[in-house]
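One protein chain omitted, others in place.
Showing chain A:
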Amino acid sequence: MDLPTVWFCVIALLWLGYLFLEGFDFGVGMLLPILGRREEERRVLINTIGPVWDGNEVWLIVAVGATFAAFPPWYAGLLSAAYLPLLLLLLVLIGRGVAFEYRGKVDTARWRRAWDIVIVLASWLAPMMVGLVLTATVFGLPIDVDGNRVGGPLVILTLVNVVGALAFWGFSLLHGALFLSLKTAGEVRERARRIGLQWGLPLLLPTVALVLAAQVGQGHAWTWIPIAVAGIVSVLAWWCLHRWREGQAFALQGIGLAAVVVALFGTLWPNVLPSTLDPTWSLSIEGAASSPYTLAVITWVAAFGTPAVMVYQGWTYWVFRKRIGTHHIPAVHAPS
């Protein structure tokens, strides 16, 4: 495998890490008003992701930064074409990050309610924007020969891209419910499990539609394999959840996500950003890649850096592995 293809795979891997990790912390934010009926329950929810959400978000930053380094025209073309959705993504990520940090720093109901609204709104909108932009790179955008967008700021709002937005939104919600059933104790855990059991299928429907659309439109024969895997493990995940094996259900759901990412990036290959106007204007892996020297440099960095990241982030999850229940939550301690 040549270096550009390696980096295409690395970027797919970084996106997988991001979708898996921030997927569940988006889901926790979405479920805040649904599962967190009392203040202590809402704090249980937020604290399941407290130590890790910031590290999860860095996967996005690295996925985008790696695209800049390895495929500058892809980075430039996609980000400038998707200007408004990305602006909205940035605004809600700003609000969401600050909200987690600031929510408990003043002890009044009004203060907390205001930040809860920010968390929920951001957690609903952010995965939609991520889904929209990622789907747009798989199915292509109206870009001209120079890689610049042709048409207005809203040309990205095609039917399939909207389905993609809903797909990551639904996945995140379900993923968050599974994560919470694994990480919490008491009533929250039971409610989270029930959501997973009752809403699992409807929440994954847009993902099914998205993957099939990609396969029918631009798939290769081999991409049927990950699609089949995704289908099978999703059913198994549901079964495990039913049998109260929440850890296995969560892991299987993760494998399902990996299979979907492989299928989607597989159908995108050998392009990185197809042009919907003229196939010869599409950005391909070979055409958009940086020079062999640059790729070699970042390959060294990634080869040593990425495993280290996985080790110490994995360690964080181990340190904070205990389930959290309302009885673990300390009294609010803020200046009066």
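What we mean here is this: a residue touches a chain if its C-beta (ideal position, glycine included) is under 8 Å from a C-beta of that chain, and two chains touch if they have at least 3 such contacts; residues count from 1.
The rule we apply is simple: contacts and distances are computed from a predicted model.
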item	value
Chain not present in the shown complex, as UniProt names it (candidates "Cytochrome ubiquinol oxidase subunit I", "Pyruvate dehydrogenase E1 component subunit alpha", "Putative CoA-substrate-specific enzyme activase" or "Amidohydrolase-related domain-containing protein")	"Cytochrome ubiquinol oxidase subunit I"
Hidden-chain contact residue, picked from the options A:Ile34, A:Leu79 or A:Val162	A:Leu79
Sites on chain A contacted by the missing partner chain, in the whole complex	43, 46-47, 50-52, 54-55, 57-58, 60-62, 64-66, 68-73, 75-81, 83-84, 86-87, 90-91, 93-95, 97-98, 100-106, 143-144, 146-150, 152-153, 290-291, 293-294, 297-298, 301-302, 305-306, 309, 312-313, 316, 319-320, 324, 327-331, 333-336
